[in-house]
Every structure is written in structure tokens, then in C-alpha cells.
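Omission of a single protein chain aside, the complex is shown with its protein chains in their original locations.
Going in written order, the chains are labelled A and B, and every chain counts its residues from 1.
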Amino acid sequence: MDEGRPRVVISRSARQRIDAEIAKYPVRRGALLPALHIVHEERSHVDPEIAVELAEIFEIHPVDVMEVVSFYNMFYSTPQARHHAYVCTNLSCSLQGARGLLRGLAAHLEVDEHGNTADGRIHLGHEECLGACAYAPMMRVDDTYHEDLDLESAKRILDGLS
Amino acid sequence: MPRITVDGNVYEVPEGRTILQALDDVGLLMNGVTIPHYCWHPKLSIDGSCRLCQVEVEGAPKLQIACNTPVEEGMAIRTDTERVRSAREGVMELLLVNHPLDCPICDQAGECKLQDYAYEFGALQSRSREPRRALKKNVDLGPTIVFDQERCILCRRCVRFCREIPKTGELAVVNRGDSSVIETFPGIPLDNDYSMNVADICPVGALTTRDFRFKIRVWFLDEVPGVCTGCSRGCNVHLGVANNRVYRYVPRRNDEVNDTWMCDVGRLTYRAIGAADRLRIPQVRNDRGVLEDVGYREAIAAAAARLSRLLESKGPGAIAGIASPHAMNEDLFTFRRFLDALGVEAMGAAVLQGEADAILITNERAANGAGARALGFGDPAQVVARIRDGAADAAVVFGHDVIHREFLGDPAALDRLDTIVLLDSHVSPVVRSAHVILPTRVPAEKLGTLTNCDGRVQRVEPAVEPVWEALAEGEVISRLGAALGLPGFDGDWDARRVSAAMASSVPAFAGCDVESVGPSGRPLRREGEPA
Partner (left out) sequence: MLTVPHVTSYLTEHFADDDFGTLPGYERRGGYAAARKALTEMSPAEVIALVKDAGLQGRGGAGFSAGLKWSFMPAGTDKPKYLVCNADESEPGSFKDRILLERGGHQLLEGILCAAHATGAEKTFVYVRGEYAQPARTLSRCIDEAYEKGYLGPDVMGTGFRHDVVLQRGAGAYICGEETGLLESLGGGKGQPRKKPPFPAQYGAFGMPTTVNNVETFSHVPHIVRNGADWFRSFGTEKSPGTTLFGVSGHVVRPGLFELPLGTPLAEIVLEHAGGVPSGRSIKGVIPGGMSMPILPADQLDVPMANEFLRERKTMLGTGGVMVMDDRTCMVRVACIVTWFFRDESCGQCTQCREGTGWLNKIVRRIERGAGSSEDIDILLDVAGKMEGQTICAFADAAAWPVQGLLRHFRDDFERHVREQKCPFTESFEL
């Protein structure tokens, strides 16, 4: 803390992008989800310092920020691995062997079915329906869908992540 | 004003309200019309999530939640049909799926809405065989509140309270679904001036106060109506009494004064009632200047003797009267008559000041500053000057606030006084200078009235009885007057009688005697208003 002002942790470029989003909304807080996406690109998660800063920007309480972060699957409050790999295990995908795929990948990466690889490269987990039911089984790796998978093709995709 | 029918009875209710609000407005809710509810609270925003208040509304195919259904002319509501009962039973059963069986160790037992409604509206047996979710059971949400996450039924009253009343917003519901849990932000605990209200509004034992934790079972408590004396707001309270001891204050609803709230500081002023620093034994300073314990009669005789001597030698001009804003209207009225009868003109009262807030806390940190002023005890500056100058030789003093404040840095000035007769409830530095000390009662031990900052006269009644000899200030003065031979003072002091006399002789207090003000109090009569 410097002269009572909290340390700024959100980068200037992120802050500019956040301000640009705020301008699109009739009420400031409408830009909170976009701001959280921006923060996650930079930082992978929202820690208390960032929550405090966001609370100031949006004129809400810090606990309100954490409330929102905790509600959504794609926002995190703890540090994340470099990549997220989520296998869909909802009905159509399970009918096509998604659960076996997930278990195979977990064994391949030597993690639990929801876990981080030891080198912090990949977090493996499962998600609910991602809208790719006809192309099952599938997984989401960060922003990209990989569909019509089998265990081998899925392994190759994960091995290709740095 | 729309007319609605509830279970066949027609009522006229205010417009623009929901069913629960309208029934609450006319005093019928849970008092003639039974609609159990958790998340709704008359002083908070509408939530609509507990689903317990569902009722049948004629014309609507589905059950409607009474908390969010606007009242309309001709609306017909049924609160006790098979469908409604089944819905309530369903809600109760589902709440008990995860709620822990903590009753034997839970403070809320006996005043728990989950117990009450499960008993009245729930099924006899639980059908769930699933393990309950395991969460944290003893969370320090902040300095005053203990939180048990497992007991929480997620009515969110506490979250709304913090956002809407003190507006500090420390609480939020994180996660979703049956992982939902209430939390604070790391480093920002629940810590505002009104934090303990969340324990009152929590329907279950999820939020309890550290102050009351494990002290006593509530079914042993008599809840005596009274008034907080921490400041001049006069928040209405219930004193929780057992074993001749006050265990807690909880706010009592008064829509004209404090709604359903009180501040934390005021809530804890109950501790002063039975505190170790109560004055318990009358004392008289002997010739060697040492305070001696005596009986009450002796103390009053000693005070009378000193005052008569002074009256004889120097007349009433040598006496000053300092009233206390902590005393009741009846005490002050008696004191005023006493001083008038003596011919004493130097009188006054002052109130210690603090910082007010925009919610309930007022500047004046005493319960009856307005009453003192209305009964003629104004600014004490002149009185204090007379004491300082030596113009006054004796002072009859209620309480220690003024004396302590004015002479804190200059106790020697007090020593110039030949006689200080001190009537007080608690030990103070003034005791050092007093010549006669007469222990008095606090409002929780008396029958009478107090006047709040808005001029509302409110009733207090004795909740506990001191086990030592202590009298109301008015009674002390009455006996002192009798000992001095003053006409009209026979030593026989009855609060009710005195209150009636006050109401009939002081225009502002017309209709405001202790028997007439009622449980919610009554405003002082303003000039020109009919009695």
C-alpha cells in the first residue's frame, strides 16, 4: 500500500479494454463479466487484490466480485494451470464413451479426473454440454473445441500443448 | 383501500402492497392470519426464494408466493388448503434434508422458526437417507457474530440486511446450487455498528451472537418490554430476564422509532445493569472525611441535615440542582418540584455527546435528554459557573455525567462545595468528592417513562429487582423532601401516581403518563395541539 492507495494490479492495457467495455453499457456494472474475462486472459484467476480493484472500478463491494466469480464455471479464484482441458460428460457424449475417454486421458497425464499435471501445464476436468452433441466425444481445450475424438487423437492434442 | 378475502374473512388493506405486506400493515400477519415465511422481512427487500409463503389465490392456477403477489380489490386468498399444506410440507422436508440435527447444542432452540414451522407444518418423519453436506460450523464472521454454515437455510436475510441497512455489504452467497454458502471477503469481516441484527433476523441458529452464545436457554427467559438507554433514540427492546438478571436485549419492533433494529453498542448496554460497578451501599462522609457505609434512612437524614444547615445560613441561592438525562420523566418531575419547593433556581442537565449516524444512533448518549429539557432542566452552564465561582455551596446531583465532564481536570473546584449529595447508579470519579451517596435504580429496575430524541414518551417497567437497597431517584427526593419538612413531600412515592400528576400538571406531557402511553409510546404534546 502506497500512501493509502491500493497497489494497482490490473495492467494498463487491460484497464483500457475494461473502460471500453464499460462505455457500451447503460449501467457500469454491465461490463463486469467482460472485465472478468479480460482479467482471466491476463492472470488466469481473480485473487483478492484484483477483486478489490475491480470492486473499486465497478463501485461494488469486494465480496460482490467474489460472489460473481464463484458462480460461473469459467471464472476462478485460485491459480490455474496453463491450459484447461474439459471433456464433456453429459448424456450424448457419455453415450459415445466420454467417461472412458476422460479416464484414459487422466491416466495418460497421470492426474485425477479433475486435476493439474505436475508441471502445471494442463488442468483436466469435465464439463456439462458444450453444444457439440453430434460430434461426440469431444473436449474443450481453452477456447477451442476438439470433436469426434478417440483416445489417441485426444492424447495427441494434449501432448501438443506447451 | 382494496378489500380482500382471506380464508373467508374480508379485510380492508392498504393499496399497492403485497399480500404479506398488507397483512403486516394491518397487524394480522401471524396474528390472525398464518402464512409462515423465512426470506420475507417487513423491513428488507423482497426475496421470494424460500417458497414457504405460498398460498392459493383464486383465479391463479399455481400457488402464489404471498410476499411478492400484489394485493388487488376482491382478491380471494386461502392459506389452509390441502395444496398449501402439501407445499409447506414439501418446503420443510427439503430444508431438513441438509439441515443438521443441532437443536441440543444450538442457541436458537426455543425461538427457532425452523423448529416451529417443522413442528406445525412439516412431516413427522424425515425420509432422507443421504448424508448431509458437511460445512464449517463455527465461523468467526466478525467480532460479534458466529456463523454455522450447515444450519443456514439460505434465506439471505442477512445478506440483504448488510446491503440495505448499514449498507456495508459484507456478506454474499458464493457458489451456486446446493454448494451455495454465505461468506465474507478475506480481510473484510462482518463488522458494522448494526452487525448483531443479523442474529435476530436469522430464522435459524446459523447466525448467533458471541455475546449470548451458550449462556442460557431462551425458554427460561421472560421477555420484558423496555427501551434501550444507550442514546436518545430509545430503541424498543425486549429484556431477556431470568434469575433476576438481564441476559440480553433484543430489538422490539416499533415502526415509529427503530423499525426492528438496534445498534450493537446499545444492545450491549444491558451489561451495565448488573455490572460490578453498581453503587450498592449508601454512604456518608464522616468528620475525618472518610466515606462510611450507612443505612438509607441515615443517609437521607445526613443529606437533609447538611442541606437544612445551609438553607438556614445562606438560603436556597446556595444550592444547585443537577439533573441527569438518564433518569426517567417521573424522577425528573419530582426533582423539579423539590427544587421549586426549596426555592432553588440554579438547575440544569446536560447530555454527553457522541457522533450520530444516519440510521439510529443519535448524538445524545442518554435516554432522556429531551425529557429533562421538557421538565425545565436546560443548559447547566450557569449552574456549573456558580459551582466554580463558589457562589453555590451545595449541589444535589443526579448521575455523574455533568460533574465528571466539567470538573474532570479540576477536581479541586468541586472540593469548594460544602455539600454534594450524589444520587447515582454506578461508581464514578465524582464519588471521591461526594458527601452523601445514595444508590439509585436504572430504568430496567423501575416503572416510568423516558422521552426520546423525537419527543416520544415511552414506557419502561421493572424487569429485575436490585438485591441491594436502591431507590428510584424520585423516591429518594421524595424522602429527602419529607426529611426537610417540605410541603407536598410525604416520602411515599408511587411511580404511577407521580406519572399521572406529571401528565396533568405539565402541558407537554398530557396523555403521556406511564399508564396511557401504551407499548409503542406517544409523542409529547406540542403547543397548540389538543390534549
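What we mean here is this: a residue touches a chain if its C-beta (ideal position, glycine included) is under 8 Å from a C-beta of that chain, and two chains touch if they have at least 3 such contacts.
Keep in mind the model is a prediction, meaning the values are calculated, not measured.
Asks: Could you list, sorted by label, every displayed chain in contact with the chain left out?
Replies: Computed over the complete complex, the missing chain touches A, B.
Asks: In the complete assembly, which of B:120, B:164, B:178 or B:222 touches the absent chain?
Replies: Residue touching the absent chain, from the options given: B:178.
Asks: Go through chain A and note every residue touching the omitted chain.
Replies: Against the missing chain, chain A presents residues 24-27, 29-34, 36-37, 58, 67-68, 71-75, 89-92, 94-97, 99-100, 127-136, 140, 143-145, 147-148.
Asks: In the whole complex, what residues of chain B lie against the chain that is missing from view?
Replies: Within chain B, the residues that touch the unshown chain are 46, 48-52, 54, 62-63, 65, 68, 70, 86-87, 90-91, 93-95, 97-98, 127-130, 133, 153-154, 173, 175-180.
The rule is simple: only the chains that are shown with their structure count from here on.
Asks: Using mean CA coordinates as chain centres, what's the gap between chain A and chain B in Å?
Replies: Chain centres of chain A and chain B, defined by C-alpha means, are spaced 51 Å apart.
Asks: Which residues of chain B touch chain A in their complex?
Replies: The contact residues of chain B facing chain A are 168-176, 183-188.
Asks: Chain B touches which residues of chain A in the complex?
Replies: Residue list for chain A touching chain B: 48, 51, 60-64, 66-67, 70-71.
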